[in-house]
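Structure, as structure tokens:
Every protein chain of the complex appears in place save one, which is left out.
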Amino acid sequence: MQIGFIGLGAMGSAIARNLVDSGHTLQVFNRSAGPAEPLRRAGARIAASAMQAARGADVVFTMVADDAAVNAVTFGEAGLLAGLKPGALHISMSTISVAAARDLAARHRDAGVGLVCATVFGRPDVAAARKLYIMAAGADGDLKLAVPLLEQLGQSVGIVGADPSQANLVKLIGNFMLSVVIETLGEACAVAGRAGLDPMHLVELLTGTIFNSLPYKTYGALIASQRFQPAGFQLKLGQKDNRLMLATAEALGVPLPLASLVRDRFLAARSHGAGDGHDWSAIALCALADAGLDRRV
Amino acid sequence: MQIGFIGLGAMGSAIARNLVDSGHTLQVFNRSAGPAEPLRRAGARIAASAMQAARGADVVFTMVADDAAVNAVTFGEAGLLAGLKPGALHISMSTISVAAARDLAARHRDAGVGLVCATVFGRPDVAAARKLYIMAAGADGDLKLAVPLLEQLGQSVGIVGADPSQANLVKLIGNFMLSVVIETLGEACAVAGRAGLDPMHLVELLTGTIFNSLPYKTYGALIASQRFQPAGFQLKLGQKDNRLMLATAEALGVPLPLASLVRDRFLAARSHGAGDGHDWSAIALCALADAGLDRRV
Amino acid sequence: MQIGFIGLGAMGSAIARNLVDSGHTLQVFNRSAGPAEPLRRAGARIAASAMQAARGADVVFTMVADDAAVNAVTFGEAGLLAGLKPGALHISMSTISVAAARDLAARHRDAGVGLVCATVFGRPDVAAARKLYIMAAGADGDLKLAVPLLEQLGQSVGIVGADPSQANLVKLIGNFMLSVVIETLGEACAVAGRAGLDPMHLVELLTGTIFNSLPYKTYGALIASQRFQPAGFQLKLGQKDNRLMLATAEALGVPLPLASLVRDRFLAARSHGAGDGHDWSAIALCALADAGLDRRV
Partner (left out) sequence: MQIGFIGLGAMGSAIARNLVDSGHTLQVFNRSAGPAEPLRRAGARIAASAMQAARGADVVFTMVADDAAVNAVTFGEAGLLAGLKPGALHISMSTISVAAARDLAARHRDAGVGLVCATVFGRPDVAAARKLYIMAAGADGDLKLAVPLLEQLGQSVGIVGADPSQANLVKLIGNFMLSVVIETLGEACAVAGRAGLDPMHLVELLTGTIFNSLPYKTYGALIASQRFQPAGFQLKLGQKDNRLMLATAEALGVPLPLASLVRDRFLAARSHGAGDGHDWSAIALCALADAGLDRRV
């Protein structure tokens, strides 16, 4: 299939590479040139703009940083909508706000172009291994085209519904729930630490039994050892998603005391030694510091 | 082995029955007579007091409601310590406070009797199926005797350490973490509900992927359907454990904002329709009510 | 003095009227025509735009709803900056964000026009009685012109400092503190109510003694009687200010758990019967509802 791919960060590069390896013809575009080079060597063509990456494509993927970035590569003279042929499909994989996704959907409808939002859970190495969990939402006809492609990129594709923005909602809720797992583990390790029980041993006991799942294992180990670098998912990105979740919930009229608590943790974490580039699990430093157990990171 | 068993609630009865079925000789005691009858028919002897249940036993188990109950069956003229022979072992399975467990340990040491605290995760049907997760703590010599017995009762026995009270700490931390899972799911379902995304569908999408573990599945289904009866674990018991966790953390000098939030939820849940006998996941009613989505239970 | 006055809501009208009564020559502008009529009868001239209201003026006041409104009347072809003569002064009285005030200051500097931010505590009747508490900030030279004018409008003028935006900061902090007073009284009345102590009696006992100040008296009486209409200060405006405070603190790296709690209360209050037009003290309904004591408003 003829595919455009826009946004070659760590996630985008891994996904684009898998599309090339699956035999698709790719035109890729990235704001800076460097990340496109390995894909060129693997057989992709390099486009000079989002518009050119979209030209002639059956499907164009975007995987960029935030609301502003997705708007920048979609709209305007050099945007993908200017390049896409009628009836083509845009698959938006970025973690963006529900409001931005809604706006995206409306403007694609006006332009006669399909839109599927397909958000992902998993880090770059997971993406490379085609093990992502993907949440897809869009009109039936659009999903019919998107799902077989997405199935080449992850271990499962969940169909959220017909409204593309709800894939973004599920992503934000998922990250919200992960942030609470982190805070929970921080508080649990603080109690253990003060009680003379090795936090790592606590984590092993619980994640070997009742909390036998990846989030608790991954973050439990990081927090018990206070090892917040290198980042798997950067604190500043986690903070951005927390902000999106709070804004989305506010627009819906839903108070979220847990997200509010985590919001304050993101801010306080800076005062306890964490920075933008630490792993977002560093917000657990707050619970540890309040118990007198933090080691400056 | 000659075993005393004290406390025949739903959990105690299931465990005692498994011990009988494994070929041990049991003397059982319960404050009220009724629950002992099925065990008598299965071959256990009924004792008239905790002291008599302990008499001649190599090991005596207790599985009772709270600090007061464990003290009542352990100490005094009719208590198990008065019946146990020197060198025998007491295995305390109740969910009690860390402070009570420490006191227990000190007084057993004085009495020359071993103590292992062995707390469990799992409900009565899980206990009956010998699928409990067990957390055991005690002196090496005592564990040598206890662990093979405990392995007959659950699917795993984690060794917490040499201080018996730490098995209680791990239990309280585990229940604390479960209570946060419940609150998280309540808030997540509130957002979904207001966004027009079926909460049950949200739960399925997330627990089929990144939150693929029993607590999220179990409580997610209950909360999405606002089905809080019959209780798997009663609200009043969850509230008791929350209280124990807060008291334990306070004694250790550890603030627990998540447990404080859950504490307030236990209280507010009553105003939103829940009672002592609802499942403890009914605290999710608070998040739903604050979003205007609660159905009176 | 020749004065322009832009923004004739309840507050603006009261202040503008006092300026006329003090003998100043006023040109007034309001987006809609109605509110200007009483001022015209009192002797003010009606301008067709903010620009015209500013033309020839020594000082132009603005008292409008929010960031967007202050920008709309300040910038552009019909904005006050296009009308003001060099060396004239803009006194901004609106409750706006610190970021917006900073931007305002920079652009006035560029335009060679002075800016004083002068925020006020007090409701329209207080403004009419010239009893406002005013917080003013700006360069020394600008304050020299502004303060004597402001002293005609309130009972005190506090000098915050040289950076105009800090007057907005003090206003936001003051409203934040008031919002916490409201929540505090809500929780206090909930305890009293459930204990069989008349909340109004509690409020009288405390505000007659240790909490002998206007905020506790005013809001205590409203909350104890659950009388949230008519609004002295609308819930939607209080919510706006809470949002501004959280955003300002976030930009400064300061977590504000109390403001986060109040944020959630603003959202939950809607589910417990309050609307945009209730007095903002209606957020106390949340504490009352969680205690089972709310009367639907």
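Every chain is named by a letter (A, B and C) in the order it is written, and numbering of its residues begins at 1.
The rule we apply is simple: contacts are C-beta pairs under 8 Å (C-beta built on N, C-alpha and C of every residue); 3 or more make two chains touch, one makes a residue touch a chain.
Since we're looking at a predicted model, the values are computed, not measured.
Per the touch definition above, the residue from C:L26, C:L80, C:A269 or C:A291 contacting the chain not shown is C:A291. Touching the missing chain, out of C:A68, C:A106, C:A129 or C:L252, is residue C:L252. If you put the hidden chain back, the residue from C:G138, C:G174 or C:G238 that touches it is C:G174. Within the set A:M135, A:L267 or A:A284, the residue that contacts the chain not displayed is A:L267.
Of the residues in subunit C, those that touch the hidden partner chain are 98, 121, 133, 135, 156, 158, 160-161, 163, 166, 169-170, 173-174, 176-178, 180, 183-184, 187-188, 190-192, 194-197, 201-202, 205-206, 208-216, 245, 248-249, 252-259, 261, 287, 290-292. Listed for subunit A, the residues touching the missing chain in the whole complex are 264, 267-268, 270-272, 286, 289-292. One chain is missing from the display, and on subunit B it is touched by residues 249-250, 253-257, 260-261, 263-265, 267-268, 270-271.
Throughout what follows, only the chains that are shown with their structure count from here on.
For the self-contact between subunit B and subunit C, the two sides draw on mostly identical residue numbers; the shared fraction is above half.
A straight line joining the Cα centres of subunit A and subunit C is 40 Å long. Remark: subunit A and subunit B have CA centroids separated by 38 Å (rounded to whole angstrom).
The geometric centre of subunit B is 54 Å away from that of subunit C, both derived from CA atoms. The set of subunit B residues that touch two or more partner chains comprises 290-292.
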